[in-house]
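Every protein chain but one is kept in place in this view of the complex.
Entry: chain A
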Amino acid sequence: MSSPTTTYYVPESSRWPIIASIALFLMALGAAGTINALESDGQGVSHWLLIAGALLMIWVVFRWFAGVIRESQLGLYSDQIDRSFRWGMSWFIFSEVMFFAAFFGALFYVRNFAVPWLGGEGDKAIANQLWQGFSAQWPLMQTPDMERFPGPQEVISPWGIPLLNTVLLLSSSVTLTIAHKSLKLGDRDRVQTWLGVTILLGLCFLGFQIEEYIVAYTELGLTLQAGIYGATFFILTGFHGAHVTLGTVMLIIIFIRVLKGHFSADNHFGFEAVSWYWHFVDVVWVGLFLFVYIL
């Protein structure tokens, strides 16, 4: 409660949320239909619904944010609203943490309980009765049923691309912090430089990750179908990659906004929100590097 506000600002009614709901509905309907159609021969219109929904959503998000930016530049927002945005973003990031926690939890459970039990070790070794001859190992190269889930021939060494990617992402956090510091000092040229470097680092990360996936699929036999190692590997790195992609897109938007001169030294929540998000993605990567690649 720094400065007591005298009046509150409440936005007028808005058409963006309802359009966004429709977009979300089209996306969900389209995605479900498209995915179901993968297994059948009929194609249908589902993928068009999905595309239409996604385009509509992109449009809404742009317009919605544009409106918010305009209001902010008109000076309609008090400190209090700024704090609401901050709380909102922080809790959103917390929800993302919990989303990843579900997959990390699955990985820990599988490694420490499910696979050893299947292999006849520990408390519930009886599970081995179903798959006699299966022995536990991690990474799981030999799955219990190699016909349905052919295990990978090889897994990815942490000390090649993953290590490089760790360096890239960690340094991107540093460059972003430098950009932020420069913004606070009001040095726009430096902000642009360091923000630009951050974006490049993010893009490099993504490029290497694509490369890694290609190698995994074409050379190592490490696929989604390769048993539980492949499943946990791809769900964790895949969702992380999706978040890096989103983060990079947001960084690019922030970059454009810097060029347009949207941010001032003491009013730049949009910038900060994106940088929080980027640091969060970075922290998740450290967890991935440790638990998916090294250990």
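Convention: contacts are C-beta pairs under 8 Å (C-beta built on N, C-alpha and C of every residue); 3 or more make two chains touch, one makes a residue touch a chain; residues count from 1.
The criterion applied here is as follows: contacts and distances are computed from a predicted model.
**Q** Missing chain, UniProt name, options "Pyruvate dehydrogenase E1 component beta subunit", "Cytochrome c oxidase subunit 1", "ABC transporter ATP-binding protein" or "Fe-S cluster assembly protein SufD": which is it?
**A** "Cytochrome c oxidase subunit 1"
**Q** Looking at the full complex, which residue from A:Gly105, A:Gly160, A:Gly186 or A:Gly207 touches the chain that isn't shown here?
**A** A:Gly105
**Q** Consider the whole complex, including the chain that is not shown, and state which of A:Phe62, A:Trp91 or A:Trp159 touches that chain.
**A** Reading the full complex, the residue touching the unseen chain is A:Trp91.
**Q** Touching the absent chain in the whole complex: find that residue among A:Gly120, A:Pro162 or A:Gly230.
**A** A:Gly230
**Q** Touching the missing chain, which residues of chain A?
**A** Those residues of chain A that touch the unshown chain are 1, 4-8, 10-18, 20-22, 24-25, 28-29, 31-32, 35-36, 38-39, 64, 80, 83-85, 87-88, 91-92, 94-96, 98-99, 101-103, 105-106, 109-110, 113-115, 117-118, 122-124, 127, 130-131, 140, 143-145, 148-149, 223-232, 234-235.
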